[in-house]
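Every protein chain except one is present and positioned as in the full complex.
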Amino acid sequence: MPEQPSGSAIAIREVSKVFGSGSDAVTALAQVDIDIRANEFFTLLGPSGCGKTTLLRLIAGFDYPTTGEIRLYGDDIAQLPPYRRPINTVFQNYALFPHMTVAQNIGFGLEMLGRPRAEIAARIDEMLRLVRMEELKNRRTSQISGGQQQRVALARALAPQPKVLLLDEPLSALDYKLRKEMQLELKRLQHETGITFIFVTHDQEEALTMSDRIAVMSKGRVLQIGTAHDIYDKPAERFVANFIGETNLLDAEVTGVDAATATVRVKGTTLQAGLPEGFRPTGKATVVIRPEHAELEAGGADRGTLGGLGGVITNVVFFGTDTHYYIALDGGGEFMVRRQNSRGAAGFASGDRVGLRIDPGAARVLRD
Amino acid sequence: MTAPPPASPRERQADRSAARRNRWLTGPAVTIVALFGIVPLLIVLVYSFLAPAPYGGVQWKFSTDAYLNFLFQRDIFSDALQFSPAFLLIYLRSFVFAVITTLICLALGFPTAYFMATRPPEQRNWWVLLITIPFWSNLLVRTLAIMFIIRDEGLINMALMGLGLIDKPITMLYTNFAIVLGLFYSFLPFMVLPLYSSLEKLDFRLVEAAHDLYATRRQVLWRIVIPMSAPGIVAGCLLVFIPALGAYVTPLILGGGTHLMIGDLIAQQFGSGRNWPLGSAQALILMAAVLVALWVYVRNAAKGGKHG
Partner (left out) sequence: MAERGPLDLKTQPGFGKVALLCLFLLYAPILILMIFSVNSGSIITHWEGVSLHWYGAALADGDFHSAARNTMVIAVSATVIATLTATLAAIGMTRVKPWRGLGAAFMVINLPLMVPEIVTAIATLSFFALVAGKLGLNFGIGNLIIAHTVFCIPFAYMPIRARLEDMDLTLEQAAADLYAPPWQTFRRVTLPLMMPGVFSGMALAFIVSFDDFTITQLVAGPGQTTLPLYIWNQTRRPMTPEINAISTILLLISIVVVTASALIARRRKA
């Protein structure tokens, strides 16, 4: 196996997790490899049941992997119990101790580490300042709001200055507005503390806005790792393209391949499409085009200049900042185009005949 | 797809040490109940196949007389077995009493539990406490309280005579009526509490939905509420029926030794009857009846589980 790259905080190597045994065995993780860099905001993104929470629990130590290694700055920690790992967790339901005050919760980890009282007290105050909760220090955790509980959970997990902070869908219980606020707050905290964050979510928008890098997971496997831009603009697989953002998937015929692009024919039109790294397609393939990477042209009679794709608008849905146009393509299939609503721009209506102009470099071939 | 990898040594070790720890923790309680709760039942089983000793206890001699004596009596002179339904009648009477008690408890307990479940939460807590207190109060004392009231010179008769409605007291104590009254009074909370906990979980939006679909109050009750609280009804009936069938204190005090139930019959064999094997056999027959009732319950619960 490749050595751990220098600067990576967590290295996950060939990790599998099987629950149950015999015919009841369920493979929650299959041969997962991930490197998470120090000081990175790293997100595990996927639908429920994809294995992201299982992976987080293995890193925290609540479960042991069936195979593989989990390295923390080079040391294999996969067999250590959670209380011997310098890693702390923010739980989905916060898991604040109901019989302790806010301050007692925050100080718990340091107390268990046997730190002097004065240091603990100072650190509790520092943490309360960090999450802006000074005035609620002596409240019971049952007497504070959900958003406040969230902050206490963060403060409690950050207080012992862990090397890595794990966050298990921590924002899912909050309402929309508070969630937006906490997203910024988390980014700020990560920036200020310089701690590596591993964040688990099923919310693609949350993942795109917050993360330095994202691992997209499905059915116990990691499908793609990359920056938000990489994942959105260059999805490598159908699942990734579908799960993140809205997508148009078109059947295509590969007619030629060079270093990084392929020439494909889609419904009689020739397009240049980008390729996933190290992928050489032949024959039939699927091409993905994001809805905002196509422009509508009135008429659509002159197919040659318009890239050849055209059709009839079947539905127009207004979204405030933009409008979605659903087009029944000539020769079958549906295509959706998203247009910014700017003043004075020409509108289209249902039943209009339109041509599609695909932005150069927007089309990509998928690996599947 | 390839077979999943076998569990790692660490996974197995963690599971094994957890299982070992949990066995040790559970050990003391299980040992006490097994040694002093189950072993005695096995001894009863053995005793039921032995012969009685003259002054109580047993002779270590195999005999099926105890079971034969349950239905037959040996003629003193000819030594022939004659059918003797005395014990069987006591069992039948106990069964009938237990069924009647269960039905009365259900008839009064269901409306009570429903009423409790539809109170505002604050009031519900008080109702539950009010029903719970008799549940945990001394059964002997509560039964004596009933006795004081229904005696010839008890409050009811005094009041009726004082009002001039009757000239001489109505005999209520030491009658079948007294026993059923006592059983009802003893076990009513056993019906109300499980019914309440099942009705409390009922989603009353279903009631609204039924009304929306033109059901009347009574139709809602019979078509929605009762079917949905069936597990609670079965549990409540069982919790009343089983102790009522084996009741000992109630017939002892309110039956006055003349209206025997199974419980007193068994106790008698271990007391004045001095026939421990017979008492053991009678106890096992009672246990068998209880197990049948429990089995019916478990089977029902399993069926109910499949629905949701």
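Read from first to last, the chains carry the letters A and B; within each, the first residue is number 1.
Everything below uses one rule, namely that a residue touches a chain if its C-beta (ideal position, glycine included) is under 8 Å from a C-beta of that chain, and two chains touch if they have at least 3 such contacts.
Here the structure is a predicted model, which is why all the values come from computation and not from measurement.
Seen in the complete assembly, the chain not on display touches A, B. Which of A:99, A:229 or A:343 touches the hidden chain is settled by the complete complex: it is A:99. Note that of B:149, B:170 or B:234, the residue touching the chain absent from this view is B:149. Which of B:118, B:176 or B:300 touches the hidden chain is settled by the complete complex: it is B:118. Listed here are the chain B residues that touch the chain not shown: 15, 18-19, 21-26, 28-30, 32-34, 36-41, 43-44, 47, 57, 108-109, 111-112, 114-116, 118, 125, 127-134, 136-142, 144-146, 148-149, 151, 153-155, 158, 185, 188-189, 192, 204, 207-208, 211, 217, 220-221, 242-243, 245-246, 248-249, 253, 262-263, 266-267, 270, 276, 279-280, 283, 286-287, 290, 294.
Although one chain is not drawn, its touching partners on chain A can still be listed: residues 60-62, 81-84, 87-89, 91, 93, 95-99, 108-109, 112-113, 156-157, 160.
The rule is simple: only the chains that are shown with their structure count from here on.
Once the centre of each chain is set as its mean CA position, chain A and chain B turn out to be 58 Å apart. Against chain A, in their complex, chain B makes its touches with residues 4-8, 10-11, 14.
Here chain A touches chain B in the complex through residues 16, 18, 21, 25, 27, 64-67, 78-79, going by the rule given at the top.
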